[in-house]
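Of the protein chains in this complex, one is absent; all others appear in place.
Moving on to chain A:
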């Protein structure tokens, strides 16, 4: 029988790798009888979901822009970099 500690480790790892059949079985058994670990599992899933939401919000935040100074720095840097040998076309 898995301990809560082992179960919590497997729950976390299930987000990073495919658990073996044996591990999945043991975990499922543990989760059937352990509400706390089941809660932990759901919280980790919510955590993952929310991290993705956080990312998409950050990606879509129109207020976040390159500053004029940053834009100029980049433009200057591009100006001075060697041109590709082939010239593109």
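To be clear about the criterion, contacts are C-beta pairs under 8 Å (C-beta built on N, C-alpha and C of every residue); 3 or more make two chains touch, one makes a residue touch a chain; residues count from 1.
The rule is short, and it goes like this: contacts and distances are computed from a predicted model.
Engineer: Name the chain not shown, per its UniProt record: "Peptide/nickel transport system ATP-binding protein", "Imidazole glycerol phosphate synthase subunit HisF", "Sigma-70 family RNA polymerase sigma factor" or "Heme exporter protein B"?
Structural biologist: The chain we cannot see is, by its UniProt record, "Sigma-70 family RNA polymerase sigma factor".
Engineer: In terms of residues, what is the contact footprint of the unshown chain on chain A?
Structural biologist: 3-5, 8-9, 12-13, 15-17, 36, 39-40, 43-44, 46-48, 50-55, 57-61, 64-66, 70-71, 73-75, 77-78, 81-84, 86-89
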